[in-house]
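I have a structure I would like to understand better, so I am pasting it below and will then ask my questions one at a time.
What you see is the complex with one protein chain gone and the rest in place.
Moving on, here comes subunit A:
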Amino acid sequence: MAAPRAYLRLVSPVWNAGFGGARGLSGMVAPEGTQKKKRTLGQYLADHFSDVQALREYLTQRQMSKVHQKNWIPTNVKNQYGPYVAGAFFILKLGGSVKFQGQEWIGPNGYSQFRQGFLKFQTVPIEAVDASGCALNYNGLDNLLPLKELQTLSLQRCPHVDDWCLSHLYPLAHSLRELSLAGCPRVSERGLACLHHFQNLRRLDISSLPAVSNPSLTQILVEEMLPSCEVLGVDWTHGMKLAPEEPPQDTARPVPA
């Protein structure tokens, strides 16, 4: 279909002096030989390209759905054993760590142990979650929102945590004391603006945020917005040793129980 139209344009300056000339000219154009060749070549490319395209589209889609799968909501567990156990299961499975009130940190290595003894945690609130480097996204955050006693949350270097996620966190506004967003590649000043709900925040780490367009100004504005919170940002970047080449599962994470 494409070929004759191209030729149509080729000749139209000559023939289109009158009205409606754009029509019906496709029959009387250009040498047949070239036209034929071009059409088949075009078709060949189109056919094959669309196949390759479709395959690649499928692969991209699959990659995205993998992230979605990881961010499941263990509804059954939640209904049966409550939000704390469900939240802990979710975070541990994702490769993060949790800390129940009055307990040691439980890391991803402690998952099987936790499975055996989780019943005793049913009524113990979770006070800290470390999801550094995890594939946590907007949907997965739903598992944390019912943790009303959550005081410390680390989302350092989470590749899928973005501004939408920050706006989703407001149910934790009353309890949260410490929040780290350091190194989150998709967090910008637009998301940081909604942290003003978190008036109880005492410590906020917003260092190494590549999507923030103006880090120093942003830090000042965040400090103005949260007057009683210590904001770690630009000045601290070097001291923080948040090298991007660090593997996501670094050893700095709390020792598994």
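Observations
The rule is short, and it goes like this: a residue touches a chain if its C-beta (ideal position, glycine included) is under 8 Å from a C-beta of that chain, and two chains touch if they have at least 3 such contacts; residues count from 1.
Convention: contacts and distances are computed from a predicted model.
Protein name for the hidden chain, per its UniProt entry and selected from "Aspartoacylase", "FAD-dependent oxidoreductase domain-containing protein 1", "Rab GDP dissociation inhibitor" or "Ubiquitin conjugating enzyme E2-C, Ubc11": "FAD-dependent oxidoreductase domain-containing protein 1". The missing chain, though absent from the display, is touched by one residue of A:Glu57, A:Glu104 or A:Glu230; that residue is A:Glu57. When you scan A:Val77, A:Leu94 or A:Leu192 for touch with the missing chain, the hit is A:Leu192. Annotation for subunit A: contacts to the undisplayed chain at residues 1-2, 5-6, 8-10, 16, 19-23, 31, 33-34, 53-54, 56-57, 60-61, 64, 138, 163-164, 166-168, 170, 189-194, 196-197, 213-214, 217-218, 221-222, 224-225.
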